[in-house]
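Removed from the display is one protein chain of the complex; every other protein chain stays in position.
Let's turn to chain A:
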Amino acid sequence: MTARIGVVAFPGTLDDRDTQRAVRVAGAEAVPLWHRDKDLKQVDAVVLPGGFSYGDYLRAGAISRFSPVMESVIEQAKAGMPVLGICNGFQVLTESHLLPGAMLRNNHLHFICREQKLRVETDRTAWTADYTAGQEIQIPLKNIDGQYTADERTLDMLEAEGRVAFRYLDGNPNGSLRDIAGITNEAGNVVGLMPHPEHAVEPLVGTGRTDGLGFFTSILKKLVNA
């Protein structure tokens, strides 16, 4: 039996289909979840994909965070269920206070869409175990509210506890403090990042790199070996 990984769709979500596909390419079963449904259908892990949930009204992720599905996701994440937030999903995780800090408009105010080089800073999370700490990967980045911010005390804590999971390389694309592209919670089950691993899992599409596949094979191995 393989692992069941839920992929949430909110109104305005864009990347749920690509994320489902990435889950399947890694060898797991993708289970679509709907924002109005509190039932997580007994999935083993959840991905919150990118897009513009609820039109980014109020703030990116602010309204999604109070949706019925998120009530269950927040509860289960606190109990240890692995959750990955990509782009808008990362914004939802910070709005939910599952991850510290917040997202601001990019410092140059432009929408960015490009290949972005990252360093995976830790392999001690549910979603990065298949990488080695310090490994460099390149995956797409596409957003306008991608500037990670937090107060100095929080940033120092993240660094000290090894919770900066990904850092931008070759130039900071959006003004994120300390070049932070993604972070993890203390337990390593909740991870959020702005770039898009689900768009880089097959050699045939995109730029031909499969650097993002490791997110999905990491979680699959963890769940199957559990």
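Following the convention adopted for this analysis, a residue touches a chain if its C-beta (ideal position, glycine included) is under 8 Å from a C-beta of that chain, and two chains touch if they have at least 3 such contacts; residues count from 1.
Simple rule for what comes next: contacts and distances are computed from a predicted model.
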item: Missing subunit (named according to UniProt) among the choices "ABC transporter ATP-binding protein", "NADH-quinone oxidoreductase subunit K", "Lactate utilization protein C" or "Phosphoribosylformylglycinamidine synthase subunit PurS"; value: "Phosphoribosylformylglycinamidine synthase subunit PurS"
item: Selected from A:G6, A:G50 or A:G101 as touching the chain missing from the view; value: A:G101
item: For chain A, residues in touch with the removed chain; value: 58-59, 62, 66, 94-95, 100-102, 104-109, 147, 149-150, 175
